[in-house]
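Take a look at the following structure, please.
Removed from the display is one protein chain of the complex; every other protein chain stays in position.
And then chain A:
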Amino acid sequence: MIKDLFVPNAKPRPSVFLTMVACQVLFLLLLWLFYPLQLFPTLREVLASFKDLVTTQGLIQELWASLTTALGALAIATVLALLISYLTALPFFRPIAYAASKMRYLTLTGLTFFMALMVSSGHQVKLSVLVFGATVYLVTGMTSVILTTTQEEMDHARTLGMSEWRSFYEVVVLGKLDEMLEVVRQNFAIIWTMITLVETLYQSEGGIGLLLYKQNRYLHLAGVVAIQLVILATGAVQDYVFEFLRRMFFPYSTLSTAK
């Protein structure tokens, strides 16, 4: 029933829900097509620009280059962030996690200079900036997941005769791995917001961020919108892949969430 769409916590039929989503998308498209102020390029212009970007400017290759860089940075950042977060079990390492988390307030401008001094190639600078930016956000999310561990959970493991390390491994490492994956999924977006900055700093490797920068610089707004939509679609696919991985590897993960 349509009225279910406006009742708190209601469960509308899938067909009703899908129809609603289709209507909302159609409304947005119509708004885009007929909005009198023409703030955005028209749909036709965006599609034409998208075709041009794909055929003459290598949008797909640039997207692939950015995606591989982003995934590489995310993998390194995830390992680093997990390490820093798990080490908070030891009081000695807690200040490191605290400091790492607070570093998300730092702007990357200026930091890149120091990173350029520390590593040898442009690619490594690019990667290290992305890794830094993602790690500080991941550490924040991961430590807050660890902090949700209750006395009851730890006591439960201890009453089974597990040592402190084994209890930590069972309750925090194994028990919250699914939530860590969710933190990674949520923070992957940070890398995409930084990619334009880092790809313009080191332009030799190209990338979709650089392409976006060029389109924006020459006020090719149709190209800007087309690239933003491609990034949006890539992000949506990424989210879907992460959800799929979560369901596959952690089938218990969503069993107790409200449906």
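As a working rule, a contact is a pair of C-beta atoms (placed from the backbone, for glycine too) under 8 Å apart; a residue touches a chain by one contact, two chains touch by 3 or more; residues count from 1.
Note that contacts and distances are computed from a predicted model.
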item: Per UniProt, the name of the complex member that is left out, chosen from "Putative branched-subunit amino acid permease", "Small ribosomal subunit protein bS6", "ABC transporter ATP-binding protein" or "Aconitase subunit 2"; value: "ABC transporter ATP-binding protein"
item: Contact residue for the chain not shown (choose from A:M20, A:V54, A:M103 or A:M162); value: A:M162
item: Omitted-chain contact residue, chosen from A:M103, A:A116, A:L177 or A:L245; value: A:L177
item: Residues from chain A at the interface with the omitted partner, ascending; value: 152-153, 155-162, 170-171, 174-175, 177-178, 250-252, 255-256
